[in-house]
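For this depiction, one protein chain was excluded, whereas all remaining protein chains were kept in their positions.
Going by the order they are written in, the chains are A and B; count residues from 1 in each one.
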Amino acid sequence: MHAEAKQHDFEPKIVAFVCTWCTYAGADLAGTSRMQYPANVRVLKFPCTGRIDPVFILRAFQKGADGVLVSGCHPGDCHYMAGNFHARRRFAAFRALLDFVGVDLHRLQFSWVSAAEGGKWVEVVTELTERVRAMGPMLEFKSLEHEEQWSAFQAMADVPGVVNTPELKEAYDKI
Amino acid sequence: MNAKANKNQSSCIEPSYYQAVTQAIRTQAVQVLKDGTVAGVVGYLPGRRKGTARPALITTPEEAEKLIFSPACVNNLSVYLTKSKKGVLKQGRIGIVAKGCDMRALAGLMGESQIKREDLFIIAVDCAGVYGSRAERSESVTEANIARKCHECTVHHPEGADFVAGAATELSGLTPLEAEEMARIEALPQAERWAFWKEHFSRCIRCMACRQVCPFCYCEQCLCDKNRPQAVENSPRPAGNTAWHIVRAMHLAGRCGGCAECERVCPMDIPLNLLNRRMAKELKELYDYEAGLAPAEKGPLNQYKEDDDQSFIK
Partner (left out) sequence: MSRIGVFVCHCGENISRTVDVEQVASAAGEIPGVAYACDYKYMCSDPGQNLLKKAVAEHKLDGVVVAACSPRMHEKTFRKAASAAGLNPYLCDMANIREHCSWVHEDKKLATAKASDIVKLMVERVKKGKSLAPITVPVTKRALVIGGGIAGIQAALDIADAGHQVVLVEREPSIGGHMAQLSETFPTLDCSQCIMTPKMVDVANHPNITLHTYSEIEKVEGYIGNFQVTLKHKARSVDESKCTGCGICMTKCPKKKIPNEFDQGHGLRTAIYVPFPQAVPNTPVIDRENCTMFQSGKCGVCAKVCGPGAVDYQQEDRFSVEAVGAVVVATGFKLYSIDRKPEGSPIQGYGEFGYGAIPDVIDGMTFERLASASGPTGGKILRPSDGKEPKQVVFIQCVGSRAREKGISYCSKVCCMYTAKHTMLYHHKVHDGQAYVFFMDARTPGKGYDEFWRRAVEEEEAVYIRGMVSRLYQKGEKIVVMGSDIQVGVQVEIEADLVVLATAVQAQDGADLLAQKLGISYDKYNFYSEAHAKLKPVECATAGIYLAGACQGPKDIPDTVSQASAAAAKVMTLFSKDQLERDPVVAKVNEKYCVGCLACKKVCPYGAVEEKEIRDRQGNLVKVVAYVNPGVCGGCGTCQATCPSKSVELDGYTDEQIMAMIESL
């Protein structure tokens, strides 16, 4: 049933941003219940999903995450009453933005996992891991990390009026 | 008063309309300066070159006689009111010349406690449209040279001002260029959308003109300038550029009034307003919220409803 038994060509890096009261506790429950799930997920604990900044998700993708999970308390269960409601709107907007700039939203999963839902935690993590595994590595942000601005400048070499002398090219290639 | 222009390539806004607006602004500005209602007026003076305009803070009735309104008055003057930018408000109550799109920024700034309504005397312009970026500064305003944002303007007739200059003249039946462009990009396959933005963001030189001109980028320290921690790389490289533009669009979501100044000042012609408009569209669809139509106590991302959409959450 579990993925570890098999050898995979690609082990995706999954980062989970979770709230401490519900999802973290739910993941603990999965542990105490000895459930099994892929070992790809790295959990970062927050007090509340309300604390989770979209920048963190962006940064995680830049730093090599192939998939990101954001998970907190079900609506109405928030330890802080409303943190997850604010998070819900924030991530609804952020998702739309990422979609518009061309990020594949299959790599970004949101879920409500309560402290009693060890099974759901396993399900959510397994599903995301296997989905991302099938999609392959997230190259978009990673490749940006290694690109220089001038590469775009080069692409414009044929555009009239753009200076692009062999000297410049040589200088660029040396960098 | 001028007749409404028909949907016709050759139709244009008569220059005389702008003269009438100019006259109304001058009369009003002179009056409020003379009777002491305001300590100064932020408005437009003629630029050095013919057919241009420049923002100015004037404090005397004599200077007020020189105020103009023309299709070259593209700037959103509300940016001069925020403390961390120019902070002209220190001088007492201030008059400001504002187009409908600028009024939305004013309303937003009021909702965010940056300015108070009672500190302002708003001389609104019933705006017929301003020049787009490549317009010759001598022509009349036509569909060919009007700014892209004016194609889809819904605030020609501003509300909530102290005085409105001009009345009801606009080009009608303009092609909604930005909506079409947005629809085109939305319809692209995801990889091509990424390629589209990657090409644009890669060209960004991080001159920060978009931030400087934005009425809502009034933070004293921008998150993107912070280096402990550095959430957004600040050298002009594709990775940091992409992060900057995503963070910028996210921070403006629910606040941006669509003045498109960011796009106007961008030296690299990155279609920044497209991002802003996309976010505005999303928030309108999700939460039925439009920024800046009136000062709002809470923006769409500062409030919630228990039954907000959560179809994307497992």
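Of note:
We take it that a residue touches a chain if its C-beta (ideal position, glycine included) is under 8 Å from a C-beta of that chain, and two chains touch if they have at least 3 such contacts.
All figures in this text were calculated on a predicted structure; none of them were measured in a lab.
Shown chains touched by the undisplayed chain in the intact complex: A, B. In the complete complex, the hidden chain is touched by one of A:I52, A:V103 or A:V124, namely A:I52. Only one residue in the set B:A195, B:C222 or B:M268 touches the chain that does not appear here, and it is B:C222. Residues touching the missing chain, restricted to chain B, are 83-84, 112-114, 218-223, 226, 228-231, 251, 297-299, 301-303 (touch as defined at the top). For chain A, the residues touching the chain absent from view are 2, 4-5, 11, 13, 15, 24-25, 27-28, 30-32, 34-37, 39, 42-48, 50-53, 56, 59-60, 63-65, 78-83, 86-87, 90, 122.
Here is the rule we go by: only the chains that are shown with their structure count from here on.
Remark: chain A residues 54-55, 58-59, 62, 75-76, 82, 85-86, 88-104, 109-112, 124, 140-141, 144-145, 147-149, 151-152, 155 touch chain B in the complex. If you check the complex, the residues on chain B that touch chain A are 185-186, 188, 190-199, 202-203, 205, 223, 231-232, 236-239, 241-243, 245-247, 249-250, 253-254, 275, 278-279, 282-283, 286-287, 300-306, 308-310, 312-314.
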